[in-house]
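Working notes, beginning with the structure itself.
One chain of protein is taken out of this complex; the other chains stay put.
This part shows chain A:
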């Protein structure tokens, strides 16, 4: 039995490679090849993401929620491997919840960002995770922290991430101005995500937005037919 089993194993991968009984995407890792964005404004942050999760060329989930709550006023935007980012977010949410109970006050966004950095840097060889941490706290107001693949940590007023982000660096650089209002940030994020979704095959679906401030979290969804119109069409 053992001999037969080991023979079967060596034939297995060759069989699937040679015939189409098993499609390619069953063997590809699930990834949130994606576009995510976070913008600070005076009094809070606006975050946004597309909603496509792919395994190879198959869209495993076309209505994914990549904006994950870590605490009441702290969210993270996930890009990279879906499994890795979900696992890290779970760990950080636990650590932050514990820390907040010890402190007996709401945690700082900077603390959440450092917890993400600690996990992403320590396990950098095993992980593929690009994360934007954004939220509001009483000490510094709205903040956005970028933890890209590799585990660096940097605070930026506006940041984009994911495979679709390359296409919107130019748009972001030219259209972001310091001291924008919440409505302007929401419009900027929705337009930027729409532009990226048009150009990046791994991004698409709907646009999910959230704004976080002292008053709480407001979430909204912009469906495909309601997205801003692009002039090149």
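Here are a few things to note about the model shown:
One rule holds in what follows: a residue touches a chain if its C-beta (ideal position, glycine included) is under 8 Å from a C-beta of that chain, and two chains touch if they have at least 3 such contacts; residues count from 1.
The rule is short, and it goes like this: contacts and distances are computed from a predicted model.
Look at the chain that isn't drawn here: its UniProt entry, checked against "Serine/threonine-protein phosphatase 2A 55 kDa regulatory subunit B", "Proteasome subunit beta", "Integrator complex subunit 11" or "Short/branched chain specific acyl-CoA dehydrogenase, mitochondrial", names it "Proteasome subunit beta".
Within the set A:36, A:146 or A:195, the residue that contacts the chain not displayed is A:195. In the full complex, chain A touches the omitted chain through residues 157, 166-178, 191-192, 195-196, 198-199, 230-232.
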